[in-house]
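Of the protein chains in this complex, all but one are displayed in their positions.
And then chain A:
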Amino acid sequence: MSRGGAAPKPGKPGVRGGRAAGVGRKTTAWGGRILQEGTPGSPVLRLFVRWVRRPLLPAVRLWRRNIQLRVVASTLLMSLGVVLLLGFVVIGQVRNGLLVTKEKASESQSAGGFAVAKDKASAPAAPGGQDDGSSDGRAGSSVTWRSELVTQLASGGQGAFYVVALSADSEDSGSSNRGPRASGGVDPVASVPQSLRDNVDQGTGAYKTYASIKYLDGQEPKPGLVIGTKLKDVDGQAYQLYYLFPLAQEEKTLSLVKGTLATAGLFLVVLLGAIAWLVVRQVVTPVRMAAQIAERLSAAKLQERMKVTGEDDIARLGEAFNKMAQNLQIKIQQLEELSRMQRRFVSDVSHELRTPLTTVRMAADVIHEARVDFDPVTARSAELLAGQLDRFESLLADLLEISRFDAGAAALEAEPIDLRDVVRRVIEGAEPLAERKGTRIRVVGDDQPVVAEADARRVERVLRNLVVNAVEHGEGRDVVVRMGVAGGAVAVAVRDYGVGLKPGEATRVFNRFWRADPARARTTGGTGLGLSIAVEDARLHGGWLQAWGEPGGGSQFRLTLPRTADEPLRGSPIPLEPEDSRAARERARQGAAAEQGNGLRLASVPVQPAATRSSLPVPPRPPVPPRTSGPAADPTALPGGGGARVVPRVSDARVEGESVPSQAADTAAAPAAADQEESARGR
């Protein structure tokens, strides 16, 4: 109750105002500093603020996280405020009551005293006193008269009041005969305020004021009520007579009231805080329990339940919570059961299909080996049988792989591998096919290790798929395999300069059994699942597999993997859209702008230093690729394993002019577009 010190002392109304004003000033000063802290001030100030704030941070965090603490603290603060307010009001009323009573009593007392003094002055033939005083002469009699008067008046007081007599003119107070008189050891001059003396001097009635009574013997000054008036003594000279009523009794009473109130208030505040703590605990405990159990539920401990007692709101919360957990558990168990059945089914189908297939396979191989002895028709049949069995096998293998992904049964066996080794192996494997196609496979960016935590088998499968696709659809032009490391990611991009992709196909190539032209004869060796599996493989790593392409401009497939298995991917070291395509399109744009002023196509593509990668082997190709007119037989329908992507030629040259702007917009968005990445990953 330190603020209790601010309670005004009785009899000092002026002091109260001054104290209040002082407090007010302090508050504004504080507010000013806080404001300054909030505003961006000088660096020194900010440093200071940071230095002040740092040790406070744990407390702030606790404050934010702990609702119980907040409620208890605010309850304490508010009840403290209420108690203080109440205290002030009660104390003020008690003091007023006490003072009013005191004033009335004092006034009647002093009025009686003044009347006695007046009577004595007008009846000088008082018994006894006159004989002693006449020998001293007029002045002397006046002096003793005053002393006697003071003594006589004060004799009834018994310390409850003091009487002071002062000369009307304060200048000659120094002379001993007209000096001030006082009873009870009171300092007569210092105890009566000058303002009161002036009032009394000029007026005729009784005046009163509160003042502090000072003593000559060094006692503590006491607050008191001073009532005075102007009278004439026996000699007809004016003097001032004052009654001084000390307020010691009232002050004692008041301080007792204050002490009682303070104690009661303190108890009240503490008890209120404790009550708030208890009440909040009743509510918070179940909530905390619910939070804890929810956490455990989300940690797959599905059998966790809340304890429910009673029928109140908390109990309803618990019941609803438990019901939710129950339903979740049932659903999850159902899904797990389904998944388990699915996996088992896949496993069974796998076994049941594979055993006869093995027999067929072996039989076909035996027949195939012996085909030289057959007639041409049977020999050719044996060849077809063996070839299609290969295709059937790879289709079955891909289907099983996909269903493993669907069942969530695919497991990642990640260890640190250097992707350069993987790329080397893949290119070695693709070399025979590339030779047949007349394609050169070039590797860029293999001058530094490209190490990532990955499943070598899966990464190799993805890259083999991409490289074989690129060679198959690259129309004999170079295929560039680029590797990059940056930040927490590694990437391998496979670029070809073949027929490329039409708008929208960049995401659709990853669809299962996707074919650019459904009407086209299915003579390619691909299963139509290669890129779907590749996407799943990439996703299993927490990586991305994305495609970019433009009609006639070739395509680029980029695999981005996080360097460590549990690290989320933020970006890729290699842009999805290759630089050489931009250069080509810029050239095309300039040509087109000269022709038709169509500047729209590159509007949103960030301009890049086009010449930086000019060392790349870009096969000579006109900006607008040559078009064969009419829907010719698709030359991209090439046999080969694992080809998921079949890219058609843009069949009609007339469509080209219309399709390019929209395609440009599509690919312009591609490098940065998270939505495309999301859609590619989300499948």
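Quick note on the criterion: contacts are C-beta pairs under 8 Å (C-beta built on N, C-alpha and C of every residue); 3 or more make two chains touch, one makes a residue touch a chain; residues count from 1.
Please note the rule applied: contacts and distances are computed from a predicted model.
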Given the options "Copper-containing nitrite reductase", "DNA-binding response regulator MtrA", "Sugar ABC transporter permease" or "Succinate dehydrogenase hydrophobic membrane anchor subunit", which would UniProt use as the protein name of the unshown chain? "DNA-binding response regulator MtrA"
Can you work out which residue in A:Arg361, A:Arg391 or A:Arg539 touches the chain that's missing from view? A:Arg361
Decide which residue listed in A:Ala294, A:Ala409 or A:Val443 touches the omitted chain of the complex. A:Ala409
Using the touch rule from the top, list residues of chain A that touch the missing partner. 347, 350-351, 354-363, 365-366, 393, 404, 409, 411, 413, 415-416, 425
